[in-house]
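Each remark here refers to the structure printed beneath this line.
The complex appears here without one of its protein chains, the remainder shown in place.
Naming follows writing order (A and B), and every chain is counted from residue 1.
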Amino acid sequence: MSKKIRIATTSLAGCFGCHMSFLDIDERIVELLEHVEFDRSPITDIKHCTDCDIGLVEGGLCNAENVHVLKEFRENCKILIAVGACAINGGVPAMRNHFTLKECLEEAYIHGVGVENPMIPNDVELPLLLSKVHPIHEVVHVDYYLPGCPPPADAFMKVLTDLLEGKEPSLPKEILHYD
Amino acid sequence: MSKLPPQTITIDGQEIPFEDGQTIMDAALAADVYIPHLCHRPGLSPHGSCKLCTVEVNGRSASACTLPAASGQEISNNTPALKEERKTITQMLFVEGNHFCPACEKTGDCTLQAVAYHLDMLDGHFPQFYPRRELDASHESIVLDRDRCILCALCVRASQEVDGKNVFAISGRGIDAKLIVNSESGKLGDTDLSTEDLAAHICPVGAILIKEHGYEVPIGLRTFDLHSIAEPGLEPVILRKGKNRDE
Partner (left out) sequence: MKGSSGTAHTQEFPNSHSGSNHLLHRLYLLQQQFYHIPAKEIPALANELDLPVSQVESAVDFYTFFHRTPRGRYDILFSNCTSCGDLSMMDVLCKHLNVIPGKTRDDGCVSIASTSCIGMCDQGPALLVNGRIITRLTARRLEQIAAHVDEEIPVLEWPVEWFEVHDQVRKNGLLLSAPFEVGSALRAAIQQGQESVLESITASGLRGRGGAGFSTGMKWKFCRAATGENHYVICNADEGEPGTFKDRILLTSHAHEVFEGMTLCGYVIGAKKGYLYLRGEYRYLLPELEAVLARRTQEGLLGQAILGQADFDFEIEIVMGAGAYICGEESALIESLEQKRGVPRVRPPFPVTSGYLGQPTVVNNVETLVAASYIAVHGSDWFLTHGSNQSAGSKILSVSGDCTTPGIYEYPFGVSIQRILDDCGATNVQAIQVGGPSGTLIAPAEFERKLGFEDLATGGSFMIFAQDRDLLAVIQNFAHFFAHESCGFCTPCRVGTTLLKNGLDKIAIGHGTAYDVDELKRMATLVKKRSHCGLGQTSPNPILDVLERFSHVIEQRLKHTEFEPHFDLDASLEEARQISHRDDAEAHLS
């Protein structure tokens, strides 16, 4: 039996919507699992990557931990795919880029409606926030992009199937959407 | 006496007739040949700023929307090289502004988005600029969201040439260029723009929107769910959908 393709997935500064959309492949996952094995992923709960063929990264970079995870993915995955609007252009989290970090934190934790005991959370275990949210291609080389918010399940299937067949992934117009 | 043969230009090897006074874009659209464009709209004076319609004419670069058609022009339009360059120009527009499609009321009816799909654009490629741009909701019926403005100046021209007004203008220089309105306060609410104006409906993206109309058409039935931007005769469809009514 030939070795299965190893796929790792993660959501950085993402809402997990892309992961949910991926799971919308429904019963097709059974067939898929004949050919692939999931490595580090919320689906498996494996905490760190081993040698992987494909990395699916949802979400952009908003804090130091995101950067560490992204680098681990880039190091361990032969092919890295930016999945969804946030990984590709920053998405919703990047809307904070029009304000300073201080303004954002104060709005959320000091001046926000309904805040009690106003205080910006601070603990060595909390990853520090980057000044701006960035798409992942600004920090590592990305091999492919899967646009959508989220990309439809069919788009995941098309790209993974292409890669499994050793083809250059392509998206037909019907499943190419940015929204 | 025999009739004079029509004057023609050649686009990708195909002979296209033209009349005196027509630009390459005019002749192409009349012959149902699609040249990607954003700042061009039949009925308004050509502008030449977006540069999506860039073509090669006898080996030289030209903007199809402003260059007059002339006998002997051999034009390359639908080539892989031009597609790549147009894709890059589109990516430049995407990274310059704040074009977040999932949260935009124009998604699915947006010409910028549709052109990007047509060119198989998957990402913005360049680092995003994330400019801080001003939203103007002062008008009782119309919103001006500059995050999405691509400086095509269609609204400027529509207001001047069709509406008989002068509501919009482009101000500033370079990367700081921006859309402004012609009122003392600088607010849209203090202009004479009305929802009856062409300028209120001409915006190809989600920068000028009619209030209280958004997401009225389900996904799957929006303009560009049903059509490709490259389809001939789409202009009236785009304009109709621009009025944000489900027809």
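Here is the rule we use: a contact is a pair of C-beta atoms (placed from the backbone, for glycine too) under 8 Å apart; a residue touches a chain by one contact, two chains touch by 3 or more.
Given the structure is predicted, the values throughout are model-derived calculations rather than measurements.
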item	value
Touch with the omitted chain, as defined above, among B:Q22, B:S49 or B:T107	B:S49
Option touching the unshown chain, where A:R40, A:K132 or A:K158 are the choices	A:K132
Residues belonging to chain A that touch the chain removed from view	64, 67, 100-102, 105, 120, 122, 124, 127-132, 134, 138-141
Where the unshown chain meets chain B, residue by residue	46, 48-52, 54, 61, 63, 66, 68, 85, 88-89, 92-93, 95-96, 126-127, 129, 151, 166, 168-178, 180-184, 186
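Quick note on the criterion: only the chains that are shown with their structure count from here on.
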item	value
In the complex, chain B residues that touch chain A	94-95, 98-104, 107-108, 113, 116-117, 120, 122-125, 127-128, 130, 132, 219, 228
Sites on chain A touched by chain B in the complex	82, 85, 88-92, 94-95, 97-98, 132, 134-135, 137-138, 142, 144-147, 149, 171, 173, 176-179
